[in-house]
Each structure stands twice: as C-alpha cells, then as structure tokens.
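Missing here: one protein chain of the complex. Every other protein chain is in place.
Each chain gets a letter, A and B, in the order it is written, and its residues are counted from 1.
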Amino acid sequence: MVPISYYLALSAILFALGVVGFLIKRNLVTLFMSIELMLNAVNLAFVAFAWQWKSLNGQVFVFFVMVVAAAEAAVGLAIIIAVFRTRETLNVDRVNLLKL
Amino acid sequence: MSAHLHLWLIPLLPLAGAAINGLLGRSFPKRVVALVGNVSVGAACALAWWVFARFLSLPHEMVPYVRDYATWIRAGDFSVSYGVYLDQLSMVMVLIVTSVGFLIHIYSIGYMEHEGGYYRFFAYLNLFMFFMLTLVLANNYLLMFIGWEGVGLASYLLIGFFFLRDSAASAGKKAFIVNRIGDFGFLIALFLLIKHFGALDFSRLFPAISQFGVESAGAGLLTTIGLLLMVGACGKSAQLPLYVWLPDAMEGPTPVSALIHAATMVTAGVYMVARSNVIFSRAPSALLAVAIIGCLTALFAATIGIAQTDIKKVLAYSTISQLGYMFLACGVAAYPAGIFHLMTHAFFKGLLFLAAGSVIHSLGGEQDMRKMGGLRKHIPWTFWTMTAATFAIAGLPPFAGFFSKDEILWSAFSSEYGSWIFWAVGLLTAFLTSFYMFRLWFLTFFGEFRGEEGDDHGKHGHIHESPMVMLIPLVVLAVLSVIGGWIGWPQTIGGTQRFDHFLAPVFSAHAEETAVAAAEHSKELLLAGISVLAALLGLFFAWLLYHRRRDLPGKIAAALGGFYTAVRDKYYIDEGYATAFVRPLIKGSTYILWRGIDAGAIDATANESAEGAEHVSDALRHMQSGNVRSYAAWVAVGAAAVIAYMVYLGVR
Partner (left out) sequence: MLQLVLFLFFAVVAVAAAVNLLAQRHPINSALSLIVVMASVAALFLLMGAEFLAAIQVIVYAGAIMVLFVFVIMLLNAGEEPRTPGSRIAKLLGFPAVVVVAGLLAWTLLTRNPHPVNVDLAGHFVGSPTAIAQLLFRDFLLPFEVTSVLILIAIMGAVVLASPAGTTTGPGSPERPPAKRED
C-alpha cells in the first residue's frame, strides 16, 4: 500500500541528486554518471505514472529511454576518450578551449 | 471662350532657357549661351507684347482673364491651382518685367564677357525671370508666394555669383535671411486668409473680402493680415527695418543690381500690396502703417545716400528711397500712382545701374566716385544716357520721373488717407534725391579725373566706351526715361492720364479718385511747381558743392562731425542688428543648438546607446566562459525557471 506519490518523491530526490552531482563533480566520467542517475530517476517516475494511469505506455517509454541512454553513453564515453587523448586530463575545468 | 492667350508660355520660356543653360551650358561656347539666354527672354517679351495687343481688345467681361491649368493642392474645401490671372495690373507688370529684363539680358552679354561662369549667370538670370513672371501672373497667393521665394533664391544665387569672394557670399546669405524674415510675415498672412476665407485664389478671395465692411482703426482681422503682408513687403522691397540687405546686394554683378534690385524683384512688394488693395482698403490702420513706413524709409535712405562714396551704394540707397515713395503711394490708396512710379523707376533706375556698370567697366572695376571725374569726355554715350536718367530721377519735367513722383506727392497731400506731413517729407526726400543724384553726376563725369593711372582698364590701357551690345539697352532705356512718363500726363496740364485710367478697374473702389475737381487743379499745379523747385534746388547745391567749390563738402563734413560720420556709416544700423540679433543667435545656436542638443543630446544618444550595447555585451560575455560547469549551472537555472513557471501555470 504505497501511495504513488512516494515513488514520485523518491524520483524527485534522485533527480535532484543527479543535478547536484552534475554541477559539483569535476571528473568527466563522474559527470556522465550523474546524468545516468538523472535518467534513472526519470524512469522511475515514468513507471510510477504508468501504474497510476494503468497504461503500459509509460513502461514502453522507459524502454526507449534506456535505449537512448545506452546510445548516449556509448557516444559520450567515446568523446571522453578522445578528449583524454588530446587534453591528457579528465578535469572538466581544463576542457575550456572555448574560453574567450 | 476662344481667347487663348498662352500665358503659361511667358514664364516657362525663361525656365527652359535656365534649364538648358544650367544643365548643358558648361560645354556651350559663350555665343550659344548668350543666344539661349536672350532668345528665351526675348520670346517671352515678344509674347507679352502680343498678349497686350490682344488684351486691349478683350471684351469687358473677360477681364480679369483667369485660367486654371492644373490643380495643385486639394484638401477638403480648400484648393489651390496652377493658374494665371491677367488684369491691367499684372499686364503692366509683365510688360515691365519682360521688356526691361530683356534689355538687361542683352546688356549682360557684353558686361559679363570677361567673367567666368558665363553660362551660370544666364541660367540664374533666366531662372529669376521665370520666378518673377510666376509671381506677377499667379492667380492665387500661394503661387505668388512660390514666385516670391523663387526670386529670393535667384537673388541669393546672383548676389553671391562671385562666390569665391567672402563679402559676396555673406551678402547673398544676408539677403536671403532678411528676406526670409519678411516671408514669415507673408506666410502668417496666408494662413490667416486660409483660415478665415478658405481660399487663396484671387477670384474667390477678393469677392469674399469685399463683403467685409471697412474696419475701424485698431486691430481686426483684415488689419492684421494687411500688416503681416506689409512685413513681407518690407523684406522683399527693402523697407524699414528690413532694408539692410539691399546695399550689401551690390556685391553682385551690375546687371543683377539693375534687374533684380532696381527694376523688378524689389518691386514685387509694391505689386503685392497693390494686388491686395481689396484688403488694405478695408483696413485703414494697415494702410497708414504702409504709408508711414514708406515715407520714413524714403527719407531715411536718402539721408544715407548723400554721404556714400561707392557709386553703386548711392544707387542702392536711392532704390530704397524710391521704393519708399511707391509704398507711400500705396499707403494713401493711390495705387495707380505707385505702379506708375514703379514703371518709370524701372526705366531710370535700371538705366542708372546699367550706366554705372558701364562706367565701372570702362574704368576696369573702379567703383569709388572719389577716384572718378571728367569721364564725360571719355564715355559720351554713357554720359548722355546717364544724364537722362539722372534728370528723370530728380523729377524734372518733362522727364518720366517728374510725372510719377509728382502724382505721388499730390496724392500724399490730397488723398483722404494722406496728409500734408507725408507731402512735406516726400518733398524733402525729393530735394535730397536730386541732390545726391546730381552729386553723383558731377563727381563721376565732371572735373578732372582723380583716379590713378593703374585704374585704367588693364587690358586696353585706357578709358574706353563700352561695346555696342551694352550701349543699345542704355539708349533704349534713356529714351524711355524721357518719354515714359508721358503716358501718365496728368489732366491738370491737359493730358488724359491714360495710365491711371488703364489701371483704374483694378482698384475699382477708388475709381472716383480719378475725377479731379477743377478747383483742385490750381493746388496741384502749385504743388507740382514746388516739387520742381525742390529738384532744382538740389541740382544747384550739388553743382555748388561738387563742381564749383569742391572744398566745401570737406569743410561741411568736418563741421558736422559726428553727425556726418553717423550718416556715412549708415547710422550703424547693421552693427546694431549684429549686436541685437545676429550675435545672440549665433551664440545661441552654437551653445544651445549645436553643443547642447546636437552634440549633447542627439549624438550622445547614439553614442550612449552604442556604449550601452557594449556594456551589455560585456556583461553577457561572462556567460561564455568556456567553463563547462558554469554552462551546466545556467542550464540548471533555466530548467528551474521553466519548471517554476509551469508549476505556476498549473497552480493558477
């Protein structure tokens, strides 16, 4: 007998933690992991709503979110590798060639 | 309705000449330029005479001959058209302008031969003719105003013809600006006319004004309009207090002084006042103002004229003085007399200027009378023609000036608007006129030559007569100066006064003036005699001081001391204007308008907005730090804002 709002609140907290991590962390890989955390939180919310409306569309959407997250993780990590190769560092503050 | 007088051609022929000379004249040889310039005006002149012949045979009800060619402005009930208005008054003016103008154009062929900008001169001169003819032929005040402004423009261009000379350029500006002040008054008068009568064309306006009764003394609508029109006339016709531009206008070439500042443009004011006689005859106060201004100006300018040493300046002040006479005539409602004097003045003043130009030309540019003398042996033609003109302007019978001036003096005395004061001042002015004109005559042509050897015509080496092309107009005008007045031979001496009768229908309210009772005849003869006496007195004193006892003028001047220098220096009016008006205006312009508003406000706005953009972009620049995490922070902030807004929407 868990009210749906609990799940939603948990989703919100996880999402917020993901945002915090995204802003705080200096390591590029950790940054990415914060993004994954956010995506997970969103998935949780989707499933909760799917339950609420008794519609499986929410769960299908989660499926697609996962697929996209996978693709994004792959490409993102490839970019990180490329960045590491040229800049020799994973510190996001050093990746600032666009600075004026 | 088959009388096609083709009046529109009269102004447009000189315009065509101006266009051709102005646009293409640079590459024409001088002969062609002169040909174009003169043929256009000559054709207009011939056409004017042909129109005159037809005009005399027009049936009574077709006069005034009015024709509208096209509509110019239409705003509700108010409309203004391009059209002509031909009655006796404008007929006379057209004839004077085209004929005298044509003669002066011929004269200019020779006079300007050695000057640069030959084509420019004729283009401007033709342009002036176009505007002047528009002015006199216009059938509404607005078209007349176009001509009014246009002759001002032409005057500016021609006064500053030798624009590389500072004094000429300044004189041109002065003329235009002082004219503008008068034009302002004219414009306000037009506005009042539009507001109260809803029309500006003569055919509709004058009958509407005729419905008004005569306004009692003091302010009233028609009086205001009349006074404002007078302000305009003061500017254009160089009356007090707006006369200061005319002496400076002598910087222009002499034919310009002859045509514009003697014969035609300056008379536009007189024409306008005569044309507006319907207004003035219902506003006695305005009429009185006209008379007083004219009278005072006549005297004032004459006093300055007697102390001038530049031959053209003497003639300039003489012009101002004679214009004062014309306004005096209009001011006592003797409009035909004023127009008569306008005509004779065009003859003899135009001749005086042309002859003076001939004198200057023969001396290679010398204008100071103190360096002239004894020239009658060297330039006889010029001498004799100038003599005719001088006798005419002095008002000695049977020359033209006598009849017109005398008619004015008689009207000043006897008209219901006149008074003996006007007559007395006019008489004094006549004496002074005779005096300074004969002074000029004696100084220039008699005695020994006082100039230096180097003053001789540099190219030819000695003083010589002008070429034929310059002399013929002189002769024609001299003949006119002699016989031109006979058309107005007064009844008292047995004439028929044809001129006044001719013009009478225009000033229909005063048709009764033409009947002169027999008892008045003797008075008129008496006054005529007195004025002739005054003229002879002037001749006598001039002969005495400038021929017989040449030492006297110096002694008199020394005795008069400060008074003499004041007169010679034009009563310091120019300096007064400069201090009272010009300098404050320049200071105000510089500090308030230029530094304050233009540079301080307008430029500053542009500069400040640019700087503001700079500051804003400088502040925004920090968003682009290249720092990924600050970007992330901005994203988070943006997302938070969007979510907050959506929540707010949902909550509402």
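Just so it is clear, a residue touches a chain if its C-beta (ideal position, glycine included) is under 8 Å from a C-beta of that chain, and two chains touch if they have at least 3 such contacts.
Owing to the predicted nature of the structure, the values given are computational and were not obtained by experimental measurement.
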Residue numbers in chain B that touch the chain omitted from display: 625, 627, 629-630, 632-634, 636-637, 639-640, 643-644, 647, 650
Missing-chain contacts mapped onto chain A: 1-21, 23-27, 29-30, 32-34, 36-37, 40, 43-45, 47-48, 50-54, 56-57, 59-60, 62-64, 66-75, 77-82, 84-85, 90-91, 93
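Just so we're on the same page, only the chains that are shown with their structure count from here on.
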Chain centre separation (chain A, chain B; CA means) in Å: 91
Residues on chain B engaged by chain A in the complex (per definition of touch): 621, 624-629, 632-633, 636
Contact set on chain A toward chain B in their complex: 19, 22-23, 26, 92-93, 95-100
